[in-house]
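Here you go, one structure.
One protein chain is absent from this view; the other protein chains keep their places.
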């Protein structure tokens, strides 16, 4: 098991920890039995991710992945957040040990889950291909 | 494998090495195939072992056993030589490794063999119990 | 609060002690002879090995001829169990008894044997982490080849009723092995009077080098080899003797078994202070019996957080600890030991083991008691699980 410096940095100083009281979308993924739960809060304005925060119960790479994922989408168009892959998260962290890759997947899924929540409340904004993308992810 | 100091001493400075040209009794025991041959030469006068010499092809403990055995009987009555046991040789050497004990047995046997040779040439001197003893040894 | 370095993971491994290293050093570049060589350099090496063997034997109440050096505790466990299995299978005995919470060196070995025609009974442990000797008695059958029960558990430190179990085994004519890797140096062991047939130990848990261990095999048991080859260890374990490590093990075990009671008194007191201090945190529990445990061991579950992140946070504060978290092991399930005493998965994930020795001072204890709550609070603050718990919601 070897964590990169980036992972250790995002673990020890996680960015965007916390809750957004009036979030536009909230997603939660994982379960405590397996040792990982991630919760993502999104604040969306004009199709831009104005703010994002997370809460995570999980190992070092789960926390680091959450932190990195929020950094990667904060201030970006929602379309980019939608396209965020676990690969991008892992690369931005300079890699994760093989058996920790699922942590980056959780981060991707938590963001998608939050977006799903957002679109369920704002169906008019939902892009035509969103469901197809969500499906692809769960393959 | 641990040799005592005594063994190493008798190996490196073996006593009574050589041949006695006009020996009264000569005995040889062992074979080269097994890695040990001991040859003992006895000079006997008035039932005393006046001189004894040995030649040995063999390992360190074979040489040390030969040397010690000659020391133990030199100048002693023949009856004592006859009673020399491998145990006495081993003890005088402060012990031998278990799998080297046969070397001390060879020394005992070589002396007995030399005595046998002596008695075969001097049957009148042969004690009544010599054959019995020889038998016991080969048990 | 000034940052300190506190090593509190002695159950994982220990530093080589100064005296052990000093004893080893002459055997790397000067006394490097092969202990099977006949010249002085070799004979001196052999003498050093035999001297160490005597020390190990003395520490266990055994005869030197009953001690065989191995490359680690795992090898000793594998050898004892597979060797006995091979030996007894010839007599038609193909049943083995062990417990559910043994070290993997035992469990993965018995699982291997299950794939090769052996039947294995795994006796349960109580919620306190203790084995009931009656369960062993009930499990013994006509075809039982071996009972193997650990002396002390490596995660929760509970000490098992070894003598009672050994007595039952002998009454029934079954061989008894104990993995004493965690016990040696912390409890008094006398293999002969305790009726132990085989015992595994490992050097690196008692300040010797990693990669050296030993198996005690009671005289009269002719265990088949695990590693065949040269005539080392009286033909029972091949491989050129690791002279420096063996010498070090001799010195280490002598030191570790000296004044056990005195050491334990000091350590137990500090350990108890740690337990009491950490248990002040809400939603925490001590795992394993409080009294029947190794003096330096505490294992506490802390709900709402996950173990690995706790360890990493402690590490950032200079504290080395360990956890039963699945995430530290690369598997998905948390520690089989914690599950065996009845913990739920989500609780087991958030556990922490500290294993201290006398070098952990009172100041260190205070430091740990300052850091742990701070770190736990921080992790709980970012934990959605904790949030739900506080709201009284279920979080499964």
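Letters are used for the chains, namely A, B and C, taken in the order the chains are written, and counting of residues starts over at 1 for each.
In the analysis below, a residue touches a chain if its C-beta (ideal position, glycine included) is under 8 Å from a C-beta of that chain, and two chains touch if they have at least 3 such contacts.
Everything numeric here is computed off the predicted structure, so don't read it as measured data.
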In the full complex, displayed partners of the excluded chain = A, B, C
Of C:100, C:167, C:221 or C:238, the residue in touch with the unshown chain | C:238
Decide which residue listed in C:109, C:182, C:297 or C:383 touches the omitted chain of the complex.
-> C:109
Residue among C:210, C:263, C:344 or C:378 that touches the chain left out of view = C:210
Which residue, C:57, C:199 or C:311, contacts the hidden chain when the whole complex is considered?
-> C:311
Name, in rising order, the residues on chain A that touch the hidden chain in the full complex.
-> 1-3, 60
Determine and list the chain C residues touching the chain excluded from the picture.
-> 7, 9, 12-18, 21, 28-30, 32-34, 36-42, 70-75, 77-78, 103-106, 108-109, 111-112, 202, 204, 209-212, 225-231, 238-245, 308, 311-312, 314-315, 320-323, 328-330
List the chain B residues touching the unshown chain?
-> 1, 8, 11-12, 14, 17-19, 28, 31-39, 54-60, 62-63, 97, 99-100
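By our rule, only the chains that are shown with their structure count from here on.
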Determine the centre-to-centre distance between chain B and chain C, using the mean Cα coordinates as centres, and give it in whole Å.
-> 56
Taking each chain's centre as its mean C-alpha position, how far apart are chain A and chain B in Å?
-> 91
